[in-house]
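Have a look at the structure that comes next, please.
Heads up, one of the protein chains got dropped from this complex, but the rest are sitting where they should.
Chain lettering (A, B and C) follows the sequence in which the chains are written, and residue indices restart at 1 in each chain.
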Amino acid sequence: MRTDIRIVSLPFDPESELATFRSSLQNAGGLVSFTGLVRPSSQGGEVSILSLQHYPGMTERGIAEAVAGAASRWPLEAALVIHRVGEMTPHEPIVLVATASVHRRAAFEAADFLMDFLKSRALFWKSETGAEGRQWIEPRDEDYADAARWDEG
Amino acid sequence: MRTDIRIVSLPFDPESELATFRSSLQNAGGLVSFTGLVRPSSQGGEVSILSLQHYPGMTERGIAEAVAGAASRWPLEAALVIHRVGEMTPHEPIVLVATASVHRRAAFEAADFLMDFLKSRALFWKSETGAEGRQWIEPRDEDYADAARWDEG
Amino acid sequence: MAQLLFFGRLGDLAGGAERTLGLSEPHAISDLIGIIGASDDLLGSALAEPRVRYAINGAIVDGDALVEDEDELAFLPPVSGG
Partner (left out) sequence: MAQLLFFGRLGDLAGGAERTLGLSEPHAISDLIGIIGASDDLLGSALAEPRVRYAINGAIVDGDALVEDEDELAFLPPVSGG
């Protein structure tokens, strides 16, 4: 399987990345993508800046292990993970996950699995700055529950 | 929910459609897309031309009902379905489904649901032309089983 | 004239996706299949297969439904998915 994993500190263009990803495919019949966007508000109210911190090296290795896990569960032709770090403003893309497979279901499940990993287990620390100042965020119970769906029984 | 449903007989560019779709979003935190591509081979061997027929009007109404069904199950901000008909060659996009929601899981499930509908219940008739001539295709058992996952118990 | 539409492989059997049929009075779809089958056995039995669905003017109906002279009657074999 071809994999492309990148942590980027500058804005990226999800659609041009997807176009490149699609043009690389040989046999895949389907491509699933998830694009995560900075939301203009959260539980705490309006958000003006979202800031994401990672642990260079260790964060990438964790994501690479999750991608390898996806490749061992599903027959994928290629997978792409691009994750933004640093300071972002509402509506900017934070994350792009794309998976391609001969089988539609495999591409869906692998993208879903990778997003659950990124949302609950990848080494990212997030703070939001709004009217009330800056606040550190922890995963929602929902994110832990989503990720636990894939654990061995 | 904003919906955009189109049956097109000329090639379309999934990534430029996705860019337009993304730029329309106000509150969505996530966008899921599925892009289906003509595969260069199938059970019957190499495929040189894929031909898709639809029933103008009735096919669109069926898809619109499925999109309305998705909107009633999941909190979606927007949904996009573009489906190609006519003659296509390998690697050309056949279908693009995109869903956007505040909730990641809703966007994933709605896109998955719509693809299952399109693959097994939408009014499309497909033939493949290869070395052996032209052959009409019926859905795989897998497609029926995928679609049945969403039926009321 | 009623407009008959044959989708998928039915179009190959009918030698074309469309055909017109003058109806002096309403006929049930099953009767029309009988009339078509009288002159084209292969097409008639393909149209009568239980997996073939019928639509009059874009609405799914069963074989008892009556077709009138201005109607569009479509024969829909199992769909193959997009």
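Rule of thumb we're sticking to: a contact is a pair of C-beta atoms (placed from the backbone, for glycine too) under 8 Å apart; a residue touches a chain by one contact, two chains touch by 3 or more.
Being a predicted model, the structure only gives us computed values, none of them experimental.
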Displayed chains in contact with the omitted chain are A
Residue, one of A:52, A:67, A:80 or A:106, that touches the chain absent here: A:52
Could you tell me which of A:3, A:27 or A:120 touches the chain that is not displayed? A:120
Please give every residue of subunit A in contact with the chain that is not shown. 36, 52-53, 55, 57-58, 61, 83, 94-95, 118-127, 136-139, 143
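Here is the rule we use: only the chains that are shown with their structure count from here on.
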Averaged over CA atoms, how far is the centre of subunit B from the centre of subunit C? Could you give it in whole Å? 27
Quick check on subunit C: which residues sit in contact with 2+ other chains? none
Going by the touch rule set out above, which residues of subunit A reach two or more other chains? none
